[in-house]
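Shown here: the complex without one of its protein chains, the others still in place.
Chains: A and B, in written order; residue numbering restarts at 1 for each.
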Amino acid sequence: MKKTGWLLSLAMLVGVTTACGGGGGSNAAGPEDKDTVTVWTYPVYGEYESELKERVAKFQDEHPNITVQTEMLSWSEGPQKFDVALNAGNPPDLYFHSVDGTYVDTGLALDLTPYMTDDIKNDYLPGTLELAQIQGVQYGLPLYQFQWGWGGNKRILEEAGIDWENIQSEGWTWTEFKEAASKLTGKTADGSPQYALVTDGSSLDFIEMLSRNNGMPDVLDDAGKFQWNDERILDTLSFIRELMDSGYVPKETAALDPTKRTDMFYAGQAAIISKAIPYYDVMLAARNKDIDAGTVKGEKIDFVYLPVPHNDNAPAKTTTGGEGYVAFKQKNDKGEQHAENTFMVMEYLSDAEAGNASNELALPFVRKSQQEAFAGKELGTETTLSAAENMAENAELPVTLKLDAALAAKQKQFKEQVVKPNMQALYSGEKTPDQIAEEFKSKGSQSFGQ
Amino acid sequence: MQTSVSPTPRPRRDGRGRFFREYGWAYLFILAPVLLFLVFTLYPVASAFVMSFQQYKVMGSTWIGLDNYSRMMTDDVFWKSIRNTVIFTLATVPVNIVITFVLAYLIFQMKNKAQTFFKATLYLPAVASGVTISVVWLAIFDPTDSGLLNRFLGLLGIDPVIWLGQSGTALFSLILMNWLGSHGAGIILYLASMGGIPKSLYEAADIDHASGWTKFARITWPLLKPTTLYLLVTGIITSFQVFISVYLMTQGGPNFATTTIAYLIYQTAFQFYEFGLASAQSFVLALLIVIVSVLQFKAFSSDVEY
């Protein structure tokens, strides 16, 4: 009996510790050899997943030796999964994201320079390829150039007599905004408060967009010089404080999240929300249809895409950036042929047909071939598209594209550890603009040595 | 009353063979867990420990000695996060044990059917995922006067509170959420142990006309100590590592009011890619938990053998 006991335990042990399967990476040498390219991506727009599947199938028909493995990640957890894989030395070959200095800093981002033929380069519209370069080196191909503005509720704007068409074409100053805001603040039909502007308390877009419209491209400028240490940032903070004190912005801002912001916009409690993309036009049109069909309850809302107001003496700037596929190699490098295959897949997923991303999102195209392929098929209303085009003219590229990785990382840390908590303290009224500007100055000189 | 007859290790008499016959089984019984542990837990932990002395880079880390540790010690946010974590733990773990115990005790008085009903319903929240729960709690803490909690306060004539948006109430809100969270697992464990207490002990006490309190202090509480210790230790471990509710509800804000150590570690690792520093922070956190746990074992486990 004793023996059976031993044997049984051993058998269980062996079963658990050795149940390992195998699977290997491939080492392609020639252009005809079998190879697998992995792609991690996101639901960029509604139909992206199914379109991608079709396109990948077509690509594999044309290149039977290459298998393309795609994985659709969710926006919320996907980045973490990628971060773990990248820092374990095993990133996917292609990843959908904006290029990032920290990626380059790992030494695993693939320099695309050798593969960028003139044909490809010339197809990109001026100023777009730069969106996927870090310090001049190409690491990705942009799929679209995004931009952030503010979003307005047409009914409320018009009832208050705001000439939004003029704002779309000419822009507006902080003074003009305050005038408008006083007319937009009040009560909704059902008696709940109606705010001129609703923002959320957790993200940094609001302060970044406003300071950008007060002469500061970011915490640092292109050259790495610290910006948020003088009157300009103090003015910006005081402007926000003033909006809250006047009741134009909800006093609960510190505890509002982006979902709540959208919710208040839908409920007609927000005349303007502090972050919007042209795609909202398409999205709200779909919602209005659902309301007509009776599947959704609520008020129909017509969307007005608005530029962010600029300080009276500073130029208007639109917050932009590029997203698309970024290429990586692995710690255990799979060789030159694999890199070439990776680029081939990348170019295929960024070609004329892929212009549908810009089209669906109602953004300006990034490639000439895409413009041609989608001419006359644009989604989004004429008004929003032309407003977006207007705003693209004073686009401010992200400074992180020009900064070296270490400095970009420092800026990120400064934003998370100094800016974010101080903005929350500003919203909740726990600190004054002066105190915050002072803290930015002292903490900034510690972080950046300036 | 205590039948303490644990097998005392006999002295080794005739060398190796004897030793194996004596203890071989015990080692075999823990072999599989220990092997799995060595590969899938100890190895990663050891790697992380090495990392804490390095600036981690995937293509080649650099050795920087104690830099990560000294950087951490001079970081205000780190100390703030320790403070928040300790407050959170002190405010939740003991209260949760009391809530769990009281609920279990109440349920234990019930008839079988009622016991089943309460156990089941109180355990059910454990099956809902963190995301679902947080969606509901965000609605409860909604800062406008249409928020559920604020509507309730309104009935009492109290002005709406910006629960998660100001340093004064944010951490408390998370604590409140924890109090009202799931105690089902603890209740089930307590009930299992309460059921294991021999009725004869109470009957003997009844003969001596012992008061309810005496029965509780002399019989119930001491015999439930292994369970209480388990709940305390695991409660402290999870509350020292509280992360998901912070991540989903406040992201450490406002103004670091809810930044816990685990959240800071997450930020350090995944927002700033400072895996070395994050490891250093983790080992300090672990040391803290180990110290607290040892103290609890000392206080609780001396007389639980029977």
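Keep in mind that, in the parts below, contacts are C-beta pairs under 8 Å (C-beta built on N, C-alpha and C of every residue); 3 or more make two chains touch, one makes a residue touch a chain.
Throughout what follows, contacts and distances are computed from a predicted model.
Name of the non-displayed chain as stated in its UniProt record, restricted to "Glycosyltransferase", "3-oxoacyl-[acyl-carrier-protein] synthase II", "RNA polymerase sigma-70 factor, ECF subfamily" or "Sugar ABC transporter permease": "Sugar ABC transporter permease".
Note on the undisplayed chain: of the listed residues B:Phe101, B:Phe118 or B:Phe141, the one touching it is B:Phe118. Of B:Phe172, B:Tyr230 or B:Phe272, it is B:Tyr230 that touches the chain left out of the display. Only one of the listed residues, A:Glu51, A:Asp263, A:Asp351 or A:Asp404, touches the absent chain: A:Asp263. Set against the missing chain, the residues B:Met59, B:Leu106, B:Ile158 or B:Ala299 yield one that touches it, B:Leu106. One chain of the complex is left out; on chain B, the residues touching it are 1, 3, 5-9, 22-23, 25-27, 29-30, 32-34, 36-37, 39-45, 47-48, 51, 103, 106-107, 109-110, 112, 114-116, 118-129, 131-133, 135-137, 139, 148, 180-183, 185, 188-189, 191-193, 195-201, 204, 223, 226-227, 229-230, 233-234, 237, 240-241, 243, 261-262, 265-266, 269-270, 275, 278-279, 282-283, 285-286, 289-290, 293, 304-306. Residues of chain A that touch the chain left out of view are 1-2, 4-6, 8-9, 12, 16, 19-25, 38, 43, 49, 69, 71-77, 80-81, 84-85, 87-90, 259-260, 262-263, 266, 286-287, 290, 295-298, 331-332.
Criterion: only the chains that are shown with their structure count from here on.
Residues of chain B touching chain A in their complex: 28-29, 31-32, 35-36, 56-59, 77, 138, 141-144, 146, 160, 162-167, 251, 253-256, 267, 270-273, 275. By the touch criterion stated above, chain A contacts chain B in their complex at residues 6, 9, 12-13, 16-17, 79-80, 83, 86-89, 102, 105-108, 192, 201-202, 250-257, 260, 331, 409, 412-413, 416-417, 420-422, 424-425, 427-428, 430.
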